[in-house]
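One chain of protein is taken out of this complex; the other chains stay put.
The first chain written gets the first letter, and so on, giving A, B and C; residue counts start at 1 in each chain.
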Amino acid sequence: MPSVKEAVKVDNKQKAKSSGGSAGGAGHSKEFLVQLYKDMILYRRFEERVHVAYTTRRKFAGFCHLHIGQEAVAAGVQHALRPTDYVIGAYRSHTQAIAKGITPNEVMAELFGKVGGCVRGKGGSMHMFSKEKRFLGGHGIVGGQVPLAAGVGFAIKYRGEQDVCVCYLGDAATNQGQFFEALNMAATWKLPVLFIIENNRYGMGTDIHRTTSIDHLWKRALAFDMAHSQVDGLNVLNIVDAVRSTCDAIRKDNHPHLMEIMTYRYRGHSVSDPGAYRTKEEVAEYQAKDPMNMHGKFLVASKLATEADLAKWDEEAKKIAEEAENFADQSPPPGEDEIWKDVYAD
Amino acid sequence: MPSVKEAVKVDNKQKAKSSGGSAGGAGHSKEFLVQLYKDMILYRRFEERVHVAYTTRRKFAGFCHLHIGQEAVAAGVQHALRPTDYVIGAYRSHTQAIAKGITPNEVMAELFGKVGGCVRGKGGSMHMFSKEKRFLGGHGIVGGQVPLAAGVGFAIKYRGEQDVCVCYLGDAATNQGQFFEALNMAATWKLPVLFIIENNRYGMGTDIHRTTSIDHLWKRALAFDMAHSQVDGLNVLNIVDAVRSTCDAIRKDNHPHLMEIMTYRYRGHSVSDPGAYRTKEEVAEYQAKDPMNMHGKFLVASKLATEADLAKWDEEAKKIAEEAENFADQSPPPGEDEIWKDVYAD
Amino acid sequence: MSTVTMTFREALNRAMCEEMERDQTVFLMGEEVAQYDGAYKVSKGMLAKFGSKRVVDSPISENGFAGLGVGAAMVGLRPIIEMMTWNFGIQAFDQIINHAAKMLYMSAGQFQVPIVFRGPNGAAHMLAAQHSQTVEAFLTHVPGLKVISVATPADGYGLLKSAIRDNNPVIFLESEMMYANKGEVPADETLIPIGVGDIKRPGNHVTVIAWNKMLHRALEAANALAAEGIECEVIDPRTLQPLDEPMIFESVRKTNRCVIVDEANHFASVSAHISDRIHKECFDDLDAPVVRVSGEYVPMPYAENLEDRVTPGVDRIIAGIREVLY
Partner (left out) sequence: MSTVTMTFREALNRAMCEEMERDQTVFLMGEEVAQYDGAYKVSKGMLAKFGSKRVVDSPISENGFAGLGVGAAMVGLRPIIEMMTWNFGIQAFDQIINHAAKMLYMSAGQFQVPIVFRGPNGAAHMLAAQHSQTVEAFLTHVPGLKVISVATPADGYGLLKSAIRDNNPVIFLESEMMYANKGEVPADETLIPIGVGDIKRPGNHVTVIAWNKMLHRALEAANALAAEGIECEVIDPRTLQPLDEPMIFESVRKTNRCVIVDEANHFASVSAHISDRIHKECFDDLDAPVVRVSGEYVPMPYAENLEDRVTPGVDRIIAGIREVLY
């Protein structure tokens, strides 16, 4: 079982091992372990479909940031949360939205700028929301969602509720002033927020180590004596276990936590990025230890699934993605009256 | 001799001892040790005169932030620098300006909004500048001067010069986003900047421990693996020695440093602050170990000065402050044409 | 309607206290608002009354706590965020402009952001360039925000209450120079609707539009001119966004002449906008082009004599009025 390193216990040398493979699985039901795989493959196939819809079929334009390679984070984190927990993210959030319960149909229709989208075509790729599901966006300003998450944590505590607010951010967002300001407030006021850095090693084309002086991003927490940890994100069960025990601690002790999940994206920063800043070998190296594939192998090795099961689930995922595209295709564009709606609330 | 704790060597338990008194003095000439005292008493008397000019004689208005109690920082730091080093500060900077070579006359006239002021009455208490003396202000936005200092460090390095930029900031400024952004850039690009937190324990009426989660502000440096130290600011020689050795290290190894100097202000945040957020006893406790008085006692005890010398220097300081007020009184207000000057450079 | 005399700061304090008593989701956050009773004592006594959960001293992290407020508002609280002065509010423009103002729209109506950002705006006295700015030109330009700027204790009271109850982000602009001003405020609870201007002085010869502390200078100018038989109609829009255009146009159609007094500099300012709207909608009614009396286009100098000349003074307002009365 992976252990969550807490503030004081953290150790410089104790780096996340990017071994790949699913660590253990102890304590998880077969159903649960299978569901994790199904989720990951759905996210993968969904994003692949999005990619083709954007590039080949030109169904929409603008920025389109895919989560391919990082699905284990969306799947693993979500399964560790309660339905009433809040999730807020940045602009690479299609899969986070689906994980939180927005349907693939609604996400795809949103991408296509259609009225069937989760925000009726007004937000697009970077701005998915669902009040009902407690998915608070989808934000386009790097770091901008971090103070918002502190505010959600503030409200949870204000009302004496037991929820946690999970805030996703990228590695490069840890260079933003408001990230620090938010962490300071969360630590000072002991707000129930789990800040998750999805460290995919790059902010656009820039290796994170070229824009900061530290080796590990959890060190940001040291400036606030904040609990923190580093998690191997190539192992989906690591993520589930780490997030679960961390959220338990947050609920129990009422304090925030900064978690650095080591992950990797296979595609460009956005669909239009050729990715010249890294080698094909580097990408291939990570793909060789793909968390979804590793988890599939683990299921087969543990006799929890057969190769045929995996193939079937893959087909099911493709089907859902296809249906989402059909739904999005058939959904009409928003009416012109939408332009002047929602500028002000009554 | 006080030792400068470097990044890795820093130790939680090794707190600054607020023992008061001048540590050692070894390696310093009599002339130098006396000059330190003369500087401190000048800053004290100057600020006292400013206070009376503001309150009793109503010579000017606006914000007026006095440095009384913290003079050892301005004096100690300045004596550790080379003339070509740059200094930039916030709005509590009358003494810093004088330390860097702007005359008391010019500072007082600036306070009075007169044309004889260092910026001809256009800047006032918060905005003293001297290009010639490399005093880069005098800034009113909390934290705003910190990125500017990084820029000065960038320029020094760009030109391959050997100067250091000293950036003063208050304890509460360490909660500002741009402080973190600037530290990150300085650490990443190894800029020759000495960031000095004058930790006087309060941001206006707020105890710094109510707005951050850490016990020591040097911990901010941990987020960037930046060299850092804590210095007992009640001992002026501590400050001189720490800044000198730190600047040596900065020049030699080309890296920034975050120094927390523990100090205390005796007067209100600004002249209009009644100071109800702290007890009279607390203020008295600090005044009992006043760095200037302690240094005076040290001089007398070391037979470097007599009580009569101290009294004489006190009189001299009062005289300079009085003359500054006379100068300011006699200086005319700026002409109306100044309004439209300096909006744009040619 | 019976009234009580109170200072501006008391009126604002009363508005916040009443709303916080009425609605548990309302809280106040800002630098020095709690233990210090507010840098300008607007929140005096509120910590004692409501406790530290609801009256919260923030770190000096304007963008951070503005954003915290927006996040809290998204999930059901109603924050009042005090900017010690609006000069520091500029630090929070990302959260105000990119987040607060756009959330409802981006979420297609799902996430309302009922939040008030309030604090003093404009020059006070000898605070120089970084501490003497007005922000209404910036923030009225941002769809999704409402902008209120008040000149009297009564308006401050009634409009702050409406702002707190409004389901949108509201920018509420006060002034250090007016906090000690006294005025009559309704004794009973009273709300003033957002978006409704107020004729502070009726007149037939020229319409003078002014808000916040400029209103008082405009009234002074109007009084001075009344001695010569010139009757100014002085309109206080009170809300700049949305603007009470019908009231303004009706007055201009009556007087055929208009002067706008704006503490801000003239470039791309609120007065520029009002002027354009009047020229457009009342073109044939105007006997003279609208004249704007604005702050000089310079950073604010420190020296008193210079500062006095930069903001629109009564003399310049009188000159402006005379200019349209040719």
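Things worth noting here:
In the analysis below, a residue touches a chain if its C-beta (ideal position, glycine included) is under 8 Å from a C-beta of that chain, and two chains touch if they have at least 3 such contacts.
These numbers come from a predicted model, not from an experiment.
Taking the complete complex into account, A:123 is the one of A:123, A:233 or A:296 that touches the chain left out. One of A:89, A:153 or A:203 touches the chain omitted from the figure, and that residue is A:203.
Contact with the chain not shown here comes from a single listed residue; of B:152, B:258, B:299 or B:321, that residue is B:152. The chain omitted from view is touched by exactly one of B:69, B:89 or B:138, namely B:138.
Within the full complex, the residue among B:61, B:98, B:111 or B:185 touching the omitted chain is B:185.
Touching residues on subunit B toward the chain that is not drawn are 86, 88, 118-120, 122-123, 127, 129-131, 136-141, 144, 146-156, 158-159, 177-178, 181-182, 184-185, 188, 338, 341-346. Although one chain is not displayed, subunit A still touches it through residues 60-63, 110, 113-114, 121-127, 139-144, 172-173, 175-177, 203-206, 210-212, 276-277, 333-334, 336, 338-340, 343. Where subunit C meets the missing chain, the touching residues are 87, 90-91, 93-94, 97-98, 101-102, 105-106, 128-130, 133, 136-138, 140-141, 143-144, 241, 264-273, 275-276, 279-280, 283, 288-292, 297-299, 301.
Everything that follows uses one rule, which is that only the chains that are shown with their structure count from here on.
Subunit A and subunit C have Cα centroids separated by 41 Å.
Of all residues in subunit C, those that touch two or more other chains are 58-59, 61, 63-64.
In subunit B, the residues that reach two or more other chains under the touch definition are 175-177, 210-212.
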